[in-house]
Structure formats: C-alpha cells, structure tokens
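Just one protein chain is left out here, and the rest sit where they should.
Chain nomenclature is as follows: A, B and C, assigned in order of appearance, with residue numbering initiated at 1 for each chain independently.
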Amino acid sequence: MPGNSFGKLFKVTTWGESHGKALGVVIDGCPSGIKLTEKVIQVELDRRKPKSKTISTPRKEPDKVEILSGVFEGKTTGMPISMIVFNKNVKSADYNNLKNTYRPGHADLTYEMKYLNRDYRGGGRASGRETVARVMAGAIAKKVIKQLFGYKKMKIIGHTTQVGPHKSKKFVEKEIENNEIRCADKDAAKKMIEYIRKMRVEGDSIGGLVEIRVKNCPYGLGEPVFDKLDADLAKAIMSIGAVKGVSFGAGFNVVSMKGSENNDQYKVVKNKQIETVANNAGGIYGGISSGEDLLINIAVKPTPSISKKQKTVDIGGKEVGMSIKGRHDACIVPRLIPVAESMVAITILDHLLRLKAID
Amino acid sequence: MPGNSFGKLFKVTTWGESHGKALGVVIDGCPSGIKLTEKVIQVELDRRKPKSKTISTPRKEPDKVEILSGVFEGKTTGMPISMIVFNKNVKSADYNNLKNTYRPGHADLTYEMKYLNRDYRGGGRASGRETVARVMAGAIAKKVIKQLFGYKKMKIIGHTTQVGPHKSKKFVEKEIENNEIRCADKDAAKKMIEYIRKMRVEGDSIGGLVEIRVKNCPYGLGEPVFDKLDADLAKAIMSIGAVKGVSFGAGFNVVSMKGSENNDQYKVVKNKQIETVANNAGGIYGGISSGEDLLINIAVKPTPSISKKQKTVDIGGKEVGMSIKGRHDACIVPRLIPVAESMVAITILDHLLRLKAID
Amino acid sequence: MPGNSFGKLFKVTTWGESHGKALGVVIDGCPSGIKLTEKVIQVELDRRKPKSKTISTPRKEPDKVEILSGVFEGKTTGMPISMIVFNKNVKSADYNNLKNTYRPGHADLTYEMKYLNRDYRGGGRASGRETVARVMAGAIAKKVIKQLFGYKKMKIIGHTTQVGPHKSKKFVEKEIENNEIRCADKDAAKKMIEYIRKMRVEGDSIGGLVEIRVKNCPYGLGEPVFDKLDADLAKAIMSIGAVKGVSFGAGFNVVSMKGSENNDQYKVVKNKQIETVANNAGGIYGGISSGEDLLINIAVKPTPSISKKQKTVDIGGKEVGMSIKGRHDACIVPRLIPVAESMVAITILDHLLRLKAID
Partner (left out) sequence: MPGNSFGKLFKVTTWGESHGKALGVVIDGCPSGIKLTEKVIQVELDRRKPKSKTISTPRKEPDKVEILSGVFEGKTTGMPISMIVFNKNVKSADYNNLKNTYRPGHADLTYEMKYLNRDYRGGGRASGRETVARVMAGAIAKKVIKQLFGYKKMKIIGHTTQVGPHKSKKFVEKEIENNEIRCADKDAAKKMIEYIRKMRVEGDSIGGLVEIRVKNCPYGLGEPVFDKLDADLAKAIMSIGAVKGVSFGAGFNVVSMKGSENNDQYKVVKNKQIETVANNAGGIYGGISSGEDLLINIAVKPTPSISKKQKTVDIGGKEVGMSIKGRHDACIVPRLIPVAESMVAITILDHLLRLKAID
C-alpha cells in the first residue's frame, strides 16, 4: 500500500533507490508565485553531504538537483514540482554480498519478508540516500514559509546535543555549522569528534541526540485530536531511518516530575504578551503550538553498518559471521540534522496551510 | 481543518466534548461478518474507568456504550459502525471559573488563540474524556484482529514501568490488572501507589512511564518510507493528551550505544526461525515489523490539574493565582494504558488490512 | 474499505441504515464561529420530506435533527459536529420478504455478494434514507459559505427539467418550490405530476432530469488535474443512489457540436468584467470555475420499487415473480433535489477552503 507521501496540503511524494538511476520528489500543493531556483535547493542538499571523512562515508555524490516541472520564469506556478537527483557514484559491486546475507540492524530481512522481491543494492529504498528527496522538499518548504507567510524570523535550528557519553553544555547558535558534528558547544564538539574517531578505528559506530528548535514558531498550528502538531511531528521524525525515539520539551524527564514542577505557569511580558515561566511542554499544548519555541528531542541510533564482525544469517537460513565493508558513516547524527529540519519544515508548512484554510 | 480521523483502511472518526451531550465514534472500514456486541466494547470501557480514588478522579460516569449502526443480527455488515456514550455526571458548575482563567499546562490558551470560540466546560474537546471514543474503537480493533486474522496469540499488553522515582523491576504479566497502577511488579506497584497518595495529599500530581508490549505481532506491517509502522505508532501514541515522548526498544538509550551493542544480531532457533539475540529495535526494522515483540515506551506527564496554587493569567491578560478544584487524577498513568493499547490496536489493524491488500 | 467520508477540508462522514436505530453524520473541519442552530438544519431536512402522496412515499418520518457536539453557545467551535436523526416510523415487517428475494434494480444482490452479511430491512444502508445525513451536512455547508465567505448572493438552485416525455420550457425561479415536482415551469409541472399519477396507478415509476444551477459561483475553485471542480462534482452527484449520469453545460450535446459552436467566446461587459457569449462549458474550464453560473445536469432513474410484477431470483437461486409492496416513491426526482443541492454545497465549500489555503 502507498506510504511514500507526506503532508495533506503541502504533499511530498518521494521515490528512488540507493543504487537506482535517480532519486526524486514530487511536491503537490506548493502555492504559486514563490521565487524558486535550483540554487535554493542545492544549498540544503550540500548541507546533507558528508562534512568529514572521520565521521561520514567517503562515497562522493554530486547530488545535483534538477527541477523538471512546476516552475516557470523563476517562480512556482501552483502545479506539481518534480525534482530529480541522478545517482552517479554507484559501486554496486560493493554490495554484492548483501544479496545473500541479512545485515544486523538493517531492513534487509524485513523487506525480504514483506516484499519477497528486494533491491539489495546498498539497501535499496531503505538506504539513507532516500533522504535526499526529503531535503529537496524541505528546502522548498523553508522557502515558502519565509515568502508566503512572511515568517522571516522563524528559524528551524538542528544541533547535536549528545554523542555517546559527551553532552553539549551550552547553546551558541553560530558554532553549529562551524564543526563537523553540528554541536552548539565547541568544546563538547571536540570531544564528540574525538570519540567518533575512536569508534571508526574500532570498526564500530555510535548513536547520538539531536534537538530541533523552532524559534518564533507561529501559534495555532495543529489539528486535534489526531493531527495534533506533536503527533504529526512525531510521525515525521520517526519516519527517518535511524530514529528510535522522539520527545518534546522536558520529554522523558516528565516521568519523575510533579505537576507543580512540569506545569508551564504563565506570566505577562512586554506588549501584554503571555509567556510561560519554563517551556517544559516544548511549545505545544493540547496539540496546538503556543507561539513559544518548539523543542523536539530525537534519539538517533548508531549506524548498523560496522566493519566489526557480527553474527547473522544468510538467505539459506544458516548462521554466518559478517563484517560489513564499503563506505559508511561512523556517526550519522550530523548528516541527519538537515533531514530532520526538512521534515519539521514540511510539517510546519503543511499545518500553516491547514490553519490558513480555516482562518 | 479536519484532524479527528485516524487510520486509512480501518478509519476511526471521533467526536464529543467533556461536558457535551455525548461522546462518540464512527468506524468506517470494519470488515463484515465480525461478531460484535456492546458487551465486548463495554469491557474495555470499564477498564478505562477510575480503579481507585487514591489515584484517579471521583467523577463517576456509567460510560454505557450503544451501537447505532453497522451491526445486524450480532455481526458487522461492513457498513460504518456508529457508537455513542452519553455524558451523565456532568457538573458544569465546577468549571465555571475556567471561563475566565487559563489553566497552566492545559490547552485552554492555545484553543482560545486558535478557535476563538472555546467550549471551556471541563476542557471541552481537549479533555481526557475524549479518549472514551478511542477505547470503543480499540475494542473493536482487538476483536477484528482476533477473528479476521486469527491472531489469537497476539496480545497487546500495557503496563506501568515507572512512577516518579519508582521503577518496575520485573514483568509478571498476571499482576498487571491486580493492582491499581497496572504494574507487572507488585512490590514496585505498592511503592508507586504510596507515592501517588503522597502527591494527592500535597495537592500535586506525578508522571510515569508506560510500556506497550505487543506479543506475537505479525511480521510485514508498515509501509515505508513515511507510513512506517513506528512512524504511525508514534503519531497514534503522541496524539494522546498526556504523552510527551515515545520510543521503541532501547529508545533514548541508543544515544550512548555503539553499533556493536545496539545491532540486533541474528540467530537461528527451532523450526529454522530467525530471531535476534537482543530486541533493541523493539521489533521494527526499516519501518516494518519483524515478527518479534513490539516494545513501545511512552512518557506520560503529570496531570496538570492540581489543587496547589499556581501562577497564571486571566482572559483580561492579568496575572492571577489559581488553585484547581474539581475531580482530578493524581496520576493518569493507569487510565492511559487502555487508551494507549487501543491506539496500538487500531494502528496494527490498519496495517494488517494494508498488508492484506497487497499480499 | 472506508467509503463513507466525502471532502478533504470540510469532511463529511455519514452512517446509519434505513431501519436501524438512527442515521447521522459527523462533520470534521467546519470552521469555528459559525452561528448554528438545529433550526437551520431542520429547514433543509423538511425540504427532503415527501411533499405529496401522489409522487412520494407515504412513510412519515419526523426526521428531527439533534446536534450532539461541536456547537457551544450557538456557535461552532471548530470541533467535529455530530448530528443525529432517530428512525421512528419503522415497519420492518414490510420488508421481511426482502430477506429471501433480490429486488430488480436494487442493490440487494450486489451487497449480498460483497458483504455476505446484509441488513435487508428496507435496503439497509443502500436505502434512500441514507441521504438524510447528506442533507444535514449540506445545510451546514450552505450556512458556512454564506457566513464565512460572505457569498450571500451565491445560490444553489435545483429544479426538475424533465419527467418522462415532459420538459420544462422556462425558468421562473420562484415557481420551483410552489409545485410538488419542483419545476420552474408551472405548466410543465402540471403535466409532469399528472404523468406521475398515471405511473402510480399502473404500479410503475418514472425517471427525470434535474438541473443544479449555482448562481454567482466564486471563481478559482477546482484543483487540477484530478481534483478538478467538475470531477469532484461528478463524483459527489454520482454517489447519490438514483443517479445514472451527470454532465456540465451543453453536456452530451457536445457530441455533435463543432468547436466554433461549442467554444465559449469572450466579451467584455460592464466594469471590465470578462464574460462568455454562451456558457456551454457550464462555468468550468480546465477544471476551474470561471465565476459564471455552474450548470450541472443530472439523469435520475425511475425508482426500482414498483408494484408491477417483475422477474427475479431468490436466495436459493430460483427464478420467482415479485411485486414490491410497501411505501414507495413513483418519482424520486423532487426529493433528490435537496440531496443534490447538498452535495454541490459540500463540494463547493470544500473547494472554497482548499482555495483559501493557498490564496
């Protein structure tokens, strides 16, 4: 059954496999009159590329976007926008052994069980390359939010808050893009990168924690009781390959918090605006954004492709040992950030349009 | 915009307010020929009722279900099933003060900002009573899974794994329904209940952790890349009022785990079946169920309605103190369990039908 | 699979059977702040009732609407609006023979084949009574269009243009509700009614033609290439039980028209407004409304329930003769008009909201 579309009013449909001819996305519902060039999208695609050989895969893909429809004389027409990225640096030979053995922690076995016919080259559709399409769509979502809604101050900021035992201890926004791990605390960043280097040497990988912060998020987003903003964001984020958990504001800490501690009490600030004393809820109450910053926490698992030897089973049902060669990320966290930001941008734009319909 | 339907093939649409005439649900897409009586649904509705005055609200609602359509001579007809529960024990007077003051941690303010016209009686649609409709739908979902798919061994088990500082240390399934907090560890249960009693005395409330375990879950559920099983479950769970976080298997622990620790290595067990050594993924790979137990962790916040005095703002924009009287839960966790089970059942059935369409 | 919802932003979900406890509808997506009382809906429900024993069934149903949710202090809240009508005048005994024999021209056999378990009482869900729910939703749609969009001059006018051999020859709007057949030409109306009387005496029934004219329809409605306004209207209209064809403007006459005859050439009228010389397209080009009147033609079949003897088959597969007793309409056309108007109103409102989202 279909599962490759996301969004109701800004609808994103993605397609493509890791080692197929190309990857792409069709956006249906983009308002007309938005200034759009391939450059706007390329910037975000480039952010998704590996920043460092220490942390990430050495596979080099130009990931050059081409717009095929829906844009005329530099502006969107309201018609579906089709975008494509051709796969170039495809070494299918690397993956020939994947044909016969299921990699632990990967989707090889479940795809085989469900579809019987599986494109085993580099994970096929279950590969992280699939997120190329999400980033292209996210770039447009960000652009539309800015131009159509004039939310020029709204900002979606993703950053790494933990890798292994190392936690970020401060939030200096401008540091984020200055280091390879996208951490807002440059000292923590150093420790994280050093730790990942160690993992790579060991033939291992490591997980991490990401926070997406949406500054100056508009209020009123979210459609109770099922399409609550946090519910839709949770789905958006959890649909990214390596994510194992998502929470908002105080998140799992609420488990041991009292109502009197966790409740966001109100105060009146300048211009008679109402604000909360804390923002434990992460900017969402009853599924509707309050106008405060959204705070989204994302648990990212260690990449399952490791060269360390593991126990697994082959297609004949025999237990075998496996050591995964090829070009892999020792920590996927920094590259997941533009993807998570994209999913948040798409979700917020979709809800902005939903709000506009009834406003 | 619409947001009150959930599911694509087993589609649930809910309606009703806390202090309105009634609450209800329409199920569209229930297969025909399923044996169904009001009793099957009543059992689950009764599980949702307060078990104890210590923990829960003393508001007493009979919550008597009535089936209005879609069932003929004791069996479903394939037509929409409409079910209704009339509100009986409505004391709107209790809530008259809510008209003028926004309760901290509640949806009062965001609803007011978004809709302008707000049913302030007992939280209106944002009340926990809304979940009555979810439980009615969940009861039918459980029944269909059993009868249509013959998954008689499949079992959706919700239990409390933490309240405040007290954690469950063992899993004895039969203990769960034997104590008021629905904990599988009876010693931990005692400590949890005692702790909640203390909270009530203090005029406070407390959060908790719930695990939903799906035993003998069928494999092949989930539609990549956006309608992954974990993505849809995350949305289903996060759409429940008090939930602030959801994770699968090892959950947020993956943040500090290595690939070699977190990866679920395979072994061959009896009948040539493949199993994982651990089940850190919680039974889902690449968004598709593997046939192992689903493990879902849910962070539940402390109920925001507390009698302890809090700072807030009134509709005139003036800072005021507020102490919430009325009939509230000191810990919502045990009552949330049947609701979360229902959402999981609905999601699984929906995906079973999606799988069936292409199988 | 679900099939009982219509609309994307103004979403209507209906339920209920002819001889069940009740019929109802849930509207999800109705904007908040719309003044709404049961009276507004009752007026339209009353229009749907039989106007004359000559033409229509003598079954007398009070069809008294009750609003159960989504309205607070006389205004909509943005939450789902649940409405119910209880069935009162139920004589199931009338239909006991339907259990064993399939009525020609009815859905008895196809329902049996598809669902196996069939509510045979009065046609169950396939009965014309199902349209009670559509009319309730349509009444609200009309109200929202007026209040929210200020389209006070927009008017959805349904009228009978042909019954058997008798055609309406002029359009005098105020005559429509003055005669039992809802014809805008009072002389034709007389002939039509006389003809229907004759049919009833013969134990037979007769078909007819309806035009729905939408005056002062806003421009810009319709979402190419699949959700074109005419495509969505065609689905809306064709989903009404007795309809066998739908066309726009010149309709099936285009078959023998030349481009030079059929093309709507443009002229400039007062205030620099552009108008067409004719309106052969019925107000829609490329699936988008032009601002001119919508013209929709609907072919309505003769009601299949006739007392004249017919050949059919029983559930044992034996050929038998059948004469349908009970309370039936000799011509359903005038009662179908409020239903068709409702479907048009729902479709137009849905598209108005879609337009608003991107405008």
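The rule we apply is simple: a residue touches a chain if its C-beta (ideal position, glycine included) is under 8 Å from a C-beta of that chain, and two chains touch if they have at least 3 such contacts.
Keep in mind the model is a prediction, meaning the values are calculated, not measured.
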Contact residue for the chain not shown (choose from C:Met83, C:Ala250, C:Leu294 or C:Leu349): C:Ala250
From C:Gly24, C:Gly70, C:Gly122 or C:Pro304, residue that would touch the chain that is not displayed: C:Pro304
Candidate in contact with the missing chain, chosen from B:Leu116, B:Val172, B:Val277 or B:Ile358: B:Ile358
Where the missing chain touches chain B, by residue: 8-9, 29, 31-32, 78-79, 224, 353-354, 356-359
Touch list for chain C against the chain that is not drawn: 1-6, 8-9, 14, 102, 104-107, 109-111, 113-114, 125-126, 130, 162-165, 199, 204-209, 219-220, 222-228, 230-232, 234-239, 241, 244-252, 254-268, 272, 274, 276-277, 281-282, 284-291, 297, 299-306, 308, 310-313, 317-319, 354-355, 357-358
Contacts of chain A with the absent chain, listed as residue ranges: 1-5, 8-11, 13-17, 20-24, 26, 28-29, 32-33, 66, 68-70, 72-73, 75-82, 84, 114-119, 124-125, 353
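Basically, only the chains that are shown with their structure count from here on.
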Separation of mean Cα positions, chain B and chain A [Å, integer]: 26
Centroid spacing, where centroids are CA-atom means, of chain B and chain C in whole angstrom: 39
Where chain A and chain C are represented by their mean Cα positions, the distance between them in whole Å: 46
Sequence positions of chain A contacting 2 or more other chains: 8-9, 224, 354, 357-358
